[in-house]
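First, the structure itself, so that you have it in front of you.
In this view, the complex is presented without one of its protein chains, the others remaining in place.
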Amino acid sequence: MKLRFSTIIVYLLVGGYTLLVSLPIVWMFLSSTKTVRELFSSPFALPQEPQWSNFAKAWESGISQYLVNSLIVTTLSVVLIVLVSALAAYALARINFPGRIAIYLLLIAGFAIPVHTVLVPLYRSLNSVGLLNTHAGLILPYVAFGIPFSVLLLYAFFLEFPSEIEDAARIDGCNIWQLVLRVVMPLSLPALVSVVVFQSVFLWNEFSLALIVIRDDALRTIPLGLTKFQGQWSTNWTLMLASLSMATLPVLILFIILQRQFIRSLVGFSK
Amino acid sequence: MFQRFVRLMVVLAIGVVMVACAAPAAAPGGAEPAGVAPAGERQVLDLWFNSDDLFNQYNEKIIAEFEAANPDIDIVYSPYPNEAYKTNLQVAIGSDDPPDIFFNWAGDDTGRYVREGHLLDLTPYADQYAWGEQLSPAMLAAFSVDDTLYGVPYSQEAKYFYYHTDMFEEMGLTVPTTFDELLALCTTVSDAGMPALAFGNQERWEGVHYMTIFNQKMAGEDTLAADYSLSNDPDTLFTDPGYVEAFKRLQAMQEAGCFGDAINSTTPDAALIQFVNKQTPMYYQGTWIMGALKDNGLEGQYGMFRMPPMTDAAAKGNQNFVLAGPVGLEVSNKTQYPDAAAKFLDFYVSQPSQQALLVDTNRIPVRADAVDRETAAPGVVAVADDLATGEGTALWLDVVLENSISEVYLNAIQEVLAGTKTPEEAVQAVREQALKVQAEMAE
Partner (left out) sequence: MTNSVQTYDNQSEKPRKRRRASARQRSEWRDGYMLVAPALILFVLLVVYPMFNTIYLSFFNYGLTDARIRFIGANNFIELMGDEVFWRALRNNLTILIVSVIVQVGVGLILAALIDRGIRWGKSIARTLNFVPVVMSAVAVAILWQLIYDPTVGLANRFVSLIGLDPPSQGWLGDPRIVIYSILVVACWQYTGYVMIIILAGMQSVSQELYEAAAIDGATEIQKFFSITLPSIRNVNIAVILITMIGAVKVFDLVYILTRGGPANASQVMGTYIYYNAFTVNRAGYASAISVVLLVFALILGFLQLRLSVRPREAA
């Protein structure tokens, strides 16, 4: 009996806390389909008649463009991050060349550098090469700042890569590029997926750099676009919440599908 | 040397990656034509505006008309919400690719860009298009530094108390003729269970408007002129007791129940909604809200009055000043097409555009021939008449003052309203920053 009772308490604690954490998000999705009047009169009731027009309006007001921009920037950045990080991590883990420890430490230490400390010089550099207010001006720093974490994670993975496969590939006449790109990387898919998922979520949500690099409305990524609505719809809550919901859905779906990989990347990161 | 080397390296490295990124980078509008444009090619002008949805409709209409009349010129329009505008503009002005034409306030917001050398001298175009004969000379002067014109004003904005006439009637209120009567009115309304005024000071500029007129009324316009321009002696800079008094008037309003709770976390938009929904009988706000009032079906149902005069001996300023300031368009001196930009400015302040401005948005035009008393909204006519009776203009404090001093002022006002700073401490903070800037400018 006593055990049962404590189990109920534990369920209540976990359930209650989880409910509390979920409430704002539930409220966000629920409210985004209501009228403003409903939103205030009964915040947690189901909408009487779902107002899908909120989504349509938000979609037309720029969300669609921002989603496309975020998709372009995130995809290109992540592909580049994975590529350059895998090459580097492989070399650092498997090839003994002078200076590799120093390079490894340098790359890893970069993880600690907050992007805010280099906003001004980055702004100046990007301006001087004409990349301010372009997607490339966003992608390049994204890749550079994504390298430390990705190298760290892939390095650990490549350390344990079976050398027999490498040797076999070499005997078959693979050069180093073929070895890494055609043999090692395909066989390291789980690690690469972890990097992809982690970086995708991170870059999809990135705001600070986008804030100084992008200024054309047509080039805004999702977080930057949301700030526009923050100014525009500060009193039009249902539209605001519809935009927030639409901005959140893609990562939410990605996360639910790839939950395992995502969690593994986080765990690898904390070891 | 090192810098140049690094820059070269950046270009090289970027070149490699650029191939991958080229497609999205060059995608949507605003991309400039490469190199020098031969005659007859399309001229693309970036236009930045501090604007809301309502005003955007007007701007887009004018732009469409202009483009139709000038098929070789493309205007790429970028509106920004008020709060983000100043920072966004500054960040863009600092880059090699600033907007060609942009909204700006008069005062030091213009002055600093003149000092830093970012603005195109518009004087030749003023002669070419005879702006001096068409637009209000006072407002053109507000955009001039040392007899050189740097901006073209398109509207005069002024600050008034707006009140619901029906609520005033129900509650038995009359328009206050002195500041003390205003305080008494606040107490009456507050006793009836609602704040007298909507007040959204989250973005800090609503508070600074109160302080602008209080400073003028208490310290007096001559003192302000010397202090705001930092030309006053360091020993007496911002030491006039009127500044502390001004803060105390703001506190007096708060104590009399003029404002509700949570003013520092209420946005101006939310405050406007409170007023529109008649949750408060009054709102102290700029003439730019008259378009929104009309949109909310309140045309003809509200009255307006200026901040009433102070009657006590401590008030050293002329009590018949209006709180107002022009807004205008300026041109970057980095623009490729100065002639086209000037052409647009002229179109923007032409009689038809100005008349449309008044009709569509209820804003106050800068040319007298745009106001048709028969058709104009009553509020607009009232403002136009009232502005003519003012004996002087107090220009928005945050726009007149050097940027960093105005930041200190904006923050100090929030602190006084929150009760975390006394008026004396607030003025002291302003004085310290002013002394610092004065010393830096002297270098």
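Which chain is which? They are A and B, in the order written, and residues in each are numbered from 1.
In the analysis below, contacts are C-beta pairs under 8 Å (C-beta built on N, C-alpha and C of every residue); 3 or more make two chains touch, one makes a residue touch a chain.
Source: prediction; values computed, not measured.
Asker: Out of A:10, A:56 or A:189, which touches the unshown chain?
Answerer: Considering the complete complex, A:10 is the one touching the chain left out.
Asker: Just one of B:76, B:211 or B:263 touches the chain that is missing; which is it?
Answerer: B:263
Asker: Consider the whole complex, including the chain that is not shown, and state which of A:88, A:183, A:196 or A:214 touches that chain.
Answerer: Answer from the full complex: A:88 touches the omitted chain.
Asker: At which residues does chain A meet the chain that is not included here?
Answerer: Against the left-out chain, chain A lists 6-7, 10-11, 13-15, 17-18, 21-22, 24-25, 27-28, 40, 43, 83-85, 87-88, 90-98, 100, 103, 105-114, 116-125, 140-141, 143-145, 147-148, 151-152, 156, 159, 163, 166-167, 176, 180, 201, 204-205, 207-208, 211-212, 222-224, 226-227, 229-230, 237, 240-241, 244, 247-248, 251-252, 254-256, 259, 262-263, 266-267, 269-271.
Asker: Which parts of chain B are in contact with the chain that was left out?
Answerer: 6, 9-10, 13, 16-17, 86-87, 90-91, 93-95, 112-113, 116-118, 202, 204, 261-266, 270, 274, 403-404, 407, 411-412, 414-415, 418, 420-421, 440
Note that only the chains that are shown with their structure count from here on.
Asker: Roughly how far is chain A from chain B, centre to centre by C-alpha average, rounded to an integer in Å?
Answerer: Averaging C-alpha atoms per chain gives centres 39 Å apart.
Asker: Chain B touches which residues of chain A in the complex?
Answerer: On the chain A side, the touching residues are 65, 69, 72-73, 76, 80, 123, 125, 127-137, 139-140, 143, 212, 215-219, 227-228, 231-232, 234-235.
Asker: Using the touch definition from the top, list the residues of chain B that touch chain A in their complex.
Answerer: 7, 10-11, 14, 17-18, 20-22, 24-30, 52-53, 78, 80-84, 88, 91-92, 94-97, 267, 269-270, 272-273
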